[in-house]
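Before we start, here is the structure in question, set down as structure tokens.
Every protein chain of the complex appears in place save one, which is left out.
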Amino acid sequence: MVGGTTALAALLILALFSVVPGDAIDALPNGPEVRAQLEAQWGIHGGEIGYSLTVSPGAPVGELCAAALTTSLTLLFPALFVTLAAGFAAAALLPPGAAAWRRGLHLLGNAVSSAPTVILALTTVLVINSGTWALMERGLIDRPAWFALPAEPGAIRAVVAIVVLAVGSARLSQVSARARQLLDELDRASFIEAVRSRGQGTLGTRLHHLLVPTARLASEQVPSCFAGLIVVERAFNIPGAGTLFWQACAGRDWPVAVGVALGAALLTAAARMAAETIAVVVDPRERELAA
Amino acid sequence: MTARLLLLAVVAIAAIVPYDALADVRPSLADEGPSVARWLGTDHLGRDVLRRLCAGGGAFFGPGLGAAALAAFGGTLAGAAAGWSGGAVAGVVRAAFRAIEAIPSLVLVLLCLMALGAGPVQLALAGGLAGMPALASALDARITSLKSAEFVLAARAHGIPPHRLLWWHLVWVNGRAIVAREALAVVGSVLVLEVTLSYLGHFGVAEPAASWGNMLSHAISTGCPNRWSWLAPAGAVLASVWATSPGPVRR
Amino acid sequence: MTRPAVLALLLLPLVAHAGNLRYAEDQAPALLNPVYGSSMAEARASELLFEGLYTDDQELATRPSLAESSELMPDRLSMIVALRTDVTWHDGQPFTADDVVFTITAMLDKGTASTEYGRVAWIKSAEALDAHRVRLTFARPELHPEDKLFFKIVPKHLFSGLPLKRGDTFRTKPVGTGPWRLTQFNEDNSVSFRKHGDHRNSTGIDEVTLREVADKNYQAKLILYESLEALVRVLPRDIAMLQNNRKVELYPYQTNSWWYVGYNLNRPGLNNPQVRKAISALVDVDALLAPVGTGARVSGPFVPSSPYYNHDVRLTEADADVADAAFVAGGLSRVGEAWTVAGKPVVLTLVAHQSLESVQEVTINLQSQLQTAGIRLEVQFLDDAAWKERVWRNHDFDLMLSQWTFDRNEDIREQFHSQGTRNFVGYQSPEVDGLLDKARDAADPFVRKATLRELHAKIATDQPMLFLWTLDSYAALSVKVKNVVIHPFSFFTFAPSWTMK
Partner (left out) sequence: MAEIVKNPETFTAYVQSSRAGWIALHSNDWRGAVAAGGDPAIRAEAELLRFHRVLAALDTEAWQRLGATWRAQGSLPADSLLAWFVGAALSDAGRDTEAAEWPTGAAADAAVAERKVLHDAIRNGTARLTDLPAGEPLVREVVVGGTRDLPDPWRLRTHARVDALNTVALPLNPHLFSGDIGLPLTLPERATDGVADGDACRDAVRSVDLELDAWRQTASAAANDDGRALLDDLRLTQGARARLLVDRAAAVLDTGRAHCALALGQLALDHEAPRAIGAINSPTLFAVVASAQLQVGRPREALDALDVLAADWPETAGVDETLNTLVVLQGMDRRGESRE
């Protein structure tokens, strides 16, 4: 199942690139020289996917993508975690008969989350910078080390980037809506009544039953999170797979672009496989289906 | 729901108003606040923010409709085929769409634009391709769940030919609400794409043409003191995203 | 290139603020090989990394740098330069006469196609007499040759041989003898330099970081937020914000730079002076300047305060009748709203470097003005590589928008001489060549001044370019940086004597 998805994705991307006329290498000023150099040094010939053309000429694509993906994962996984945690928290915050202020808060959360990641990132940076600057001007706080996002690398910049990535482009509102559905189904579920009638705490069972749908929910969020990554890394000046992919597209360096796209497809497929294995391990019925 | 459609209708009508981007450049009136002649003031090149806002709607609405049509057409065909026939055909179609969904939409769009070049038609194609899987699987789920419903079995018993049953009863009567909602979501996704591409540069709508995305990046890069030069496009984007978001129950 | 990813997230990299001067550029130099330098960002970075035989002292008089002393032969056709013996390259190799000979022969070699060829064209040959003495022979008698030996010296042992190539790996791992050495090109488009341990004069600042911030507006905020210590060029509209801030010092410095729209004289139609005058008469330059900032109009290839500026030459005025008459004289005919030639409406393509300051405001404004006058203008923004190829090498454009920055000698020979290496517009005028040679060979400053003013008038009449303006330029430095003396052209020449609290 994993192999199928990735292979198909690869086929689709490569088919796309048979459309590209000529070779991006010729767009380079010293294109012919770089091509000759590449062919001499690494014995590749035009059309090979292996080496970057314009982003860092001659560097092997695999290495570039691996390094970039590792940085991006340090943003992606925490962002996924934050999305899920905030999603379920928002859902729990809003039982069916919730008070008006809770519903208002939930509405506000949805509105903020529905903003495209671009606008959310830019506004967050603007608000944090000018707010801190105002405090500094009034002498209330002295100059924090992380100050002036996104110029200063550091943990605060990463945390803010993660939150923006987790919330932007309606990711949070989708997750909280799905979480609300799951919680409602759970409440109506018969076995919960059975457990409650036996006087035991229902939390353990609830968590047990939430595990599989949550894993599936997480795997569905991976593609949209990766798309948000491109914007967030650009807005927060973090050199990861998103920035690499963007530089490749801007410089028409299609080997690197394809490399990162395949990496993303692989990541999604791996997330789906993980969700499936959790389902098989946890849920006996799934086990018969899978066998 | 009507409020959302009303808002989109306003955007569509505003986009039709003719706007000559180059004739609107008046540097002598740069950075002016709202005035009687120009309700939202001017940007750093003296262009009327309100007129560009109206014209800017068209930059995403045109490709958005194109993408929605493409996604609806392709999605309905595939969804119906998968839902109705099941078995091998469904397997292949579903696998193909899961493959497309495996690639993040922005990555897929950027790859398409890199291969085919930037422009409204290419944006419509890429947006449509990226939006197709969601629509198809929504329709597919709907049809498979209804396939075994009594009224379908009864209709079959009455000898209604299968293709009429599929296209009229299942797809049109029961499926059109889903297709409409998903198509609307595709228009919204193309809007977000346009704003994102304009911020990233290169593949967005190139100046001097008007689009909410390049209005935003122009206001930010020139630091235009007229607040409306960035507040107006940002507000319009948020309102339109709200208008096209299909509401919480997605699948 | 393995990277401890998780660690990078948690580790709070405490950037040592005490000795780290962080300055911003619109675009990080893609290439740090002085033989191919072409942008101001590269000139400034080269000033940190490399050294020439001679350099400027704080009163802008010539003083020895890599050279120890020199002896001009009586016939003034050759000289012997004695080099310093205590200089090492950043990688520890000793600096010898071979490096000087290698640099000069490499730049003279036609295969190298160096953008700096003009600076060594006057040297006929160079030979190493011993490890630390070089003999230079000249094409013509020279009075003060040391005034022309400012070009940077590159290490011979890091190149595979002649001719040099733009793609040599040296471009990303440059090694020089300068007060700072390059530590690394960072991932987020910034470049870090560190003090070169055994450089002869100590530097007050340990580290220098070049940070690429494309958005000029954000640069001003960064120095306000003390995320930067130096800003090379402050936009006029940000001056008000920085002027009354007590943590930033504004240093006005004149960069003798002027903006222009270049016509490609090899293209049909544009080779006709009438057509060029017509287009120039369509453009309202003051309206074009308004969104960019404050500056002064120029009517020729010099800035108004220059000794060579001819104040009698009138600025081009936007005048529709003059334009119409000139177009008709140039063989164009008006059909409805558009000007046409041989039945087809006139469409011109304008190319501009994408990181040129306020490039979008100027090009859109220009498009609008020409469209209302009936000429369609298409604009293409080129990245660094495409710009070098299409403009520097192939002259593939109808119109181009750019700016030239000159040092205090304002030597426009390379731009307007028929064999000039930077004559992109393809301007061929024997009379101008004559005036350029006369000015260069003049023995009397009054004669040179008068000749170049005459040249200004001649070029203004030929209109190979529409001369636009010169902008007021300011550097902004944090008050933490003391003992600041800014070199008007290469900015960092006296940076070793700067200190940081």
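Note that the chains are named A, B and C in the order they appear, and that numbering of residues resets to 1 at the start of each chain.
Here is the rule we go by: contacts are C-beta pairs under 8 Å (C-beta built on N, C-alpha and C of every residue); 3 or more make two chains touch, one makes a residue touch a chain.
Bear in mind the structure is a predicted one, so any value in this text is a computation, not a measurement.
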Under the definition given at the start, what are the shown partners of the omitted chain?
C
Which one, C:286, C:319 or C:411, makes contact with the chain that was left out?
C:411
Of C:273, C:304 or C:426, the residue touching the omitted chain is C:304
Across the whole complex, list the residues on chain C that are touched by the chain not included here.
37-40, 42-43, 58-61, 118-119, 122, 142-145, 147-148, 150, 239-240, 243, 246, 249-254, 294, 296, 304-308, 353, 402-412, 414-415, 422, 438, 442-451, 472, 474, 479, 482-485, 488-489, 497
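We adopt the following convention: only the chains that are shown with their structure count from here on.
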Testing understanding: with touching defined as stated, what is the shape of the graph linking the protein chains, line, ring, star, complete or other?
complete
Compute the centre of every chain as the mean of its C-alpha atoms, then state which one is farthest from the centre of chain B.
C
Can you work out the whole-Å distance between the CA centroids of chain A and chain B?
22
Cα-centroid distance, chain B relative to chain C, in whole angstrom
45
Please output the residue numbers of chain A that touch at least 2 other chains, ranges allowed.
250
By the touch rule stated above, which residues of chain C touch at least two different other chains?
none
Any idea which chain C residues touch chain A in the complex?
1-3, 5-6, 8-10, 12-15, 165-167, 186-188, 211, 213, 221-222, 224-228, 383, 385-386, 388-389, 393
Over in the complex, which chain B residues touch chain A? Could you list them?
95-96, 98-108, 110-116, 192, 195-196, 199-203, 216, 220, 234, 237-238, 241-242, 245, 248-250
Considering the complex alone, what residue numbers of chain A touch chain C?
27-30, 33-34, 37, 54, 57, 63-64, 67, 70-71, 73-74, 129, 133, 143, 145-148, 151-155, 158, 237-239, 243, 250-251
